[in-house]
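Here the complex is missing one protein chain, while the rest keep their positions.
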Amino acid sequence: MKQTEKQTEQVKQTPQKLNFMNDYNSVGHPNVLRALADASAAKFPGYGTDAETGRAVAAVRALIQNEAADVHFLMGGTQTNLTAIAAFLRPHEAVIAPANAHINVHETGAIEAVGHKILTVASNDGKLRADDIRAVCARHGGDEHMVAPRLVFLSQSSELGTLYSMAELREIRAVCDALGLYLYVDGARLAVALTSPRNDVSLPALAALADAFYLGGTKNGLLLGEALVIANPKLTADFRYLIKQKGGLLAKGFLLGLQFCALLENGLYFELGIHANDMALRLREGLVKRGFTFFVDSPTNQIFPILPERAAEALAANVLYEVWEREPNVTGGGKGKTAIRLVTSWNTDAAEIEAFFERLDRAMRQ
Amino acid sequence: MKQTEKQTEQVKQTPQKLNFMNDYNSVGHPNVLRALADASAAKFPGYGTDAETGRAVAAVRALIQNEAADVHFLMGGTQTNLTAIAAFLRPHEAVIAPANAHINVHETGAIEAVGHKILTVASNDGKLRADDIRAVCARHGGDEHMVAPRLVFLSQSSELGTLYSMAELREIRAVCDALGLYLYVDGARLAVALTSPRNDVSLPALAALADAFYLGGTKNGLLLGEALVIANPKLTADFRYLIKQKGGLLAKGFLLGLQFCALLENGLYFELGIHANDMALRLREGLVKRGFTFFVDSPTNQIFPILPERAAEALAANVLYEVWEREPNVTGGGKGKTAIRLVTSWNTDAAEIEAFFERLDRAMRQ
Amino acid sequence: MKQTEKQTEQVKQTPQKLNFMNDYNSVGHPNVLRALADASAAKFPGYGTDAETGRAVAAVRALIQNEAADVHFLMGGTQTNLTAIAAFLRPHEAVIAPANAHINVHETGAIEAVGHKILTVASNDGKLRADDIRAVCARHGGDEHMVAPRLVFLSQSSELGTLYSMAELREIRAVCDALGLYLYVDGARLAVALTSPRNDVSLPALAALADAFYLGGTKNGLLLGEALVIANPKLTADFRYLIKQKGGLLAKGFLLGLQFCALLENGLYFELGIHANDMALRLREGLVKRGFTFFVDSPTNQIFPILPERAAEALAANVLYEVWEREPNVTGGGKGKTAIRLVTSWNTDAAEIEAFFERLDRAMRQ
Partner (left out) sequence: MKQTEKQTEQVKQTPQKLNFMNDYNSVGHPNVLRALADASAAKFPGYGTDAETGRAVAAVRALIQNEAADVHFLMGGTQTNLTAIAAFLRPHEAVIAPANAHINVHETGAIEAVGHKILTVASNDGKLRADDIRAVCARHGGDEHMVAPRLVFLSQSSELGTLYSMAELREIRAVCDALGLYLYVDGARLAVALTSPRNDVSLPALAALADAFYLGGTKNGLLLGEALVIANPKLTADFRYLIKQKGGLLAKGFLLGLQFCALLENGLYFELGIHANDMALRLREGLVKRGFTFFVDSPTNQIFPILPERAAEALAANVLYEVWEREPNVTGGGKGKTAIRLVTSWNTDAAEIEAFFERLDRAMRQ
């Protein structure tokens, strides 16, 4: 990857901060950009009615091994979540989600703005348990003075980088079946989940378990774009109307089709996930070697080491990261500890990892 | 423009249909794509907090000659309209718009979905008159059993390619001031309006008259993107919350910043509008020479010739266009007439115009 | 009716204005008040789960000859309309209604506030035609850029006091069946419709034609209350959740049950409608005798005579009425004419009619 080499040079030569802030910090993977450039002389029909989008739909269906699935390309995660939930639920129906779910905390009330309550469950590791779902439903059963729980929302990987195992998902699916709930999986970071060494949930298996889910592109090399899969045929009717109404029907829909073709047709989607996980593993190993502990044990591209508060502050002068929790909420930490989040991505390279440790070691000495 | 030359070759050699369907049928202008490619090694902060976006904001402010204006970049027109209206109005407040306005007809009820009624006024040419606004307000004044009109929505150029003159806009502004209304201008096609030979409304003048408006990028060479200007400081508070809530806060906001820099910093925005208008003028002149009349007299990149129904059908085999009206609604037409819409764009070239007339002449002979 | 006699005395003795403003201007029919007083020592379960509400449901079902119908009691018309439409439609689905429908003009955007667009059809007499419905659907068919028409809203009697005939309703029903639309009938003034001499639509017939409708109580002798009938079993699921969510589930639901028992179990509902129509007929006959014409030919309790503007103004000093239309909208009127609305009710009595004509004659002489 020549592009990454150039970036590495840049990192070495300039005193700029290392960026472990998130996985959407650069334009997009060179192959994706090239796909756009290669198509620049062509003219396309609008709103995703073009042939490239058709190819991208076929690519998704092939990967999930479900030729009948409804597939839609949207521009971002919040948009995808709010559109799907607005389409799937009646006004009195509610979502069950972990309290730290993205839709509950970091989407500015997007779900409530389309009219639906989120019933939350406390979760240390970002995951929902089957028992949590049962408990929420037991409290709400059949009482019209309360909302009716109807859709289980979970993220794979979760907000804390953790993974649901196949056994866990099967149990959740069984609860959903028993209680008449839809299962929706936010897959903004599904690529790192699928390619994590600890993962045992294949993409076809996920597609068979969930009523709907999406494969995130924004956080895995695209300029923008998420591929929503609606596997439950009861939920597909008129979905494009909802996309349009909520402002998500891209005029140049072919841009999403072109990008997803580049990402999905030759395995790039998985390569990029593998790379991000590899880089995270190097971070993790280096941190373990240095004796750090973690806020949560996360096997994907987000890791949460616990640092002495002063070291975290010193490090911030040279490394971009997010402070995740401070005392007294840093379980397993202690006095003056800070849990930080480090995110790797397809565009993180080995030199950046090395540079990170140099800067961390320096921060620890200060 | 090498890219256009290549396209011209393609048009000549291949028997594919000419595309006069719309102005968002290709990836984007080469300069815009180049700006993205050139930035591909860099890392940016998310959600439009980056320096490129800051530069693009500065570019907008310079062009509109208002350093204090609030500027936000969004992904598409429907999204921009629904977000702005949701932010600006209280629940009982309504929009006044021409009946054929995009928000009333072609956004799948997006405005109603965020809770607001659109009070419509019949309009043959896509434009709203000051008297129409007065009449709507007279019917609603102070009666809490009816919605309260609060925002005037118009498009420059309009849905029918027509233009508001400076005198018309001043009169509308005066009515808005007198009646306590906001003036919002949908500028999806503002570039062709500003550069039309018949235009007398400068960008700074528009910015001084409207409470808010947007400069459309999607229909003027960008991959995607609209630049919303909020000139009225009473309307700016917490606007980014609304963008996020409605699903419009692009994670890689810098993509919009980079594109708008390419479009605005060196006059490309105006060049592309001029080109689209030039191509439309050639179409118009050729049609006039051949004796065709028009559904509406439109001085921008959308033109609406009236064809014999059979010729329109024959033409459709070789040219992509939109049927606008059929009998009996084709005023000035007659029996068996069809009004069609032809749209030119920055990527239309002279060879396509020539090819169009060849195919039209052939269709007329059939 | 002793109560009415007392009122008559009052009308004769005091110089107060006669009230033909509306049909909800007094507490309620004495029988209804008595039913409440008689139950004042009892204790009831809340939210309409009581036996009296059960009896009222049975009374409705008996009258409509449909034992399977879902019946709910709500507090007012706007509330009933918005709750039903919110329950029946998905977010992108729209209502078709006459432009002068109550939901479109006089409910402060209540339907839009729950997210739905109203597609309107111009109507001189307050009625919708089957062809109007076909035309609206033809313009919207299958295009996800536009809302999807899904529910036909009409009022029996209409906003202008007119009636749909059985033939008209059958044709509308056929169109609804052909186009997949629900038929909803606002029956705020259904009692005067059913008891009009010109009516040919029985209550069971209406119940068999409409997917849902309501029998208005507020405008027919109750303190408050509307009885919503949902005949289409596809629309009944979880309806009480919607009532509660929209603020319409009365804690003391038994108050509605008690009132509707008093209104429905012994024919009072129809008696009151007959009386209101009788009083309107006397008004009409007296007006015709005096040579007045009407804005619309309405066979129920709302009549719309056209008066010279100066006479209308003089009359207003002694009679409460609503100005309906002024020139130039008074078709069939002429220069300086005003159409006014006179409403009779169960509590209008013959002495008031006499007094009205005295005052009208005096106003004409001024």
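Labels for the chains are A, B and C, by order of writing; each one numbers its residues from 1.
Keep in mind that, in the parts below, contacts are C-beta pairs under 8 Å (C-beta built on N, C-alpha and C of every residue); 3 or more make two chains touch, one makes a residue touch a chain.
Computed from a predicted structure; not experimentally measured.
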Item to complete: Looking beyond the chains shown, say which of C:107, C:132 or C:159 touches the absent one.
Response: C:107
Worksheet item: Of A:30, A:76, A:91 or A:187, which sits in contact with the chain we cannot see?
Response: A:91
Fill in: Touch criterion as defined above, residue of C:96, C:223, C:274 or C:360 at the omitted chain
C:223
Worksheet item: Contacts of chain B with the missing chain: which residues?
Response: 47, 86-87, 90-92, 114-115, 144-145, 147-148, 238, 240-245, 249
Practice prompt. Please give every residue of chain A in contact with the chain that is not shown.
Written response: 91-92, 94, 105-109, 112-113, 115-117, 144-147
Discussion item. Need a quick check: the contact residues on chain C for the chain that isn't drawn.
Written reply: 3, 6-7, 10, 19, 21-22, 24-28, 30, 33, 36-37, 39-46, 75-80, 82-83, 107-110, 113, 218-219, 223-224, 241, 244-252, 254-255, 258, 347
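Simple rule for what comes next: only the chains that are shown with their structure count from here on.
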Practice prompt. Going by C-alpha centroids, which chain is farthest from chain A? Tell me that one.
Written response: C
Worksheet entry | Core chain by centroid distance, with centroids computed from Cα atoms only | B
Practice prompt. Report the inter-chain centroid distance for chain A and chain C in whole angstrom, where each centroid is the mean of the CA atoms.
Written response: 52
Item to complete: Could you grab the centroid distance between chain A and chain B? Build each centroid from C-alpha atoms only and quote it in angstrom.
Response: 34
Practice prompt. Please list all residues of chain B that touch 2 or more other chains.
Written response: 107-109, 113
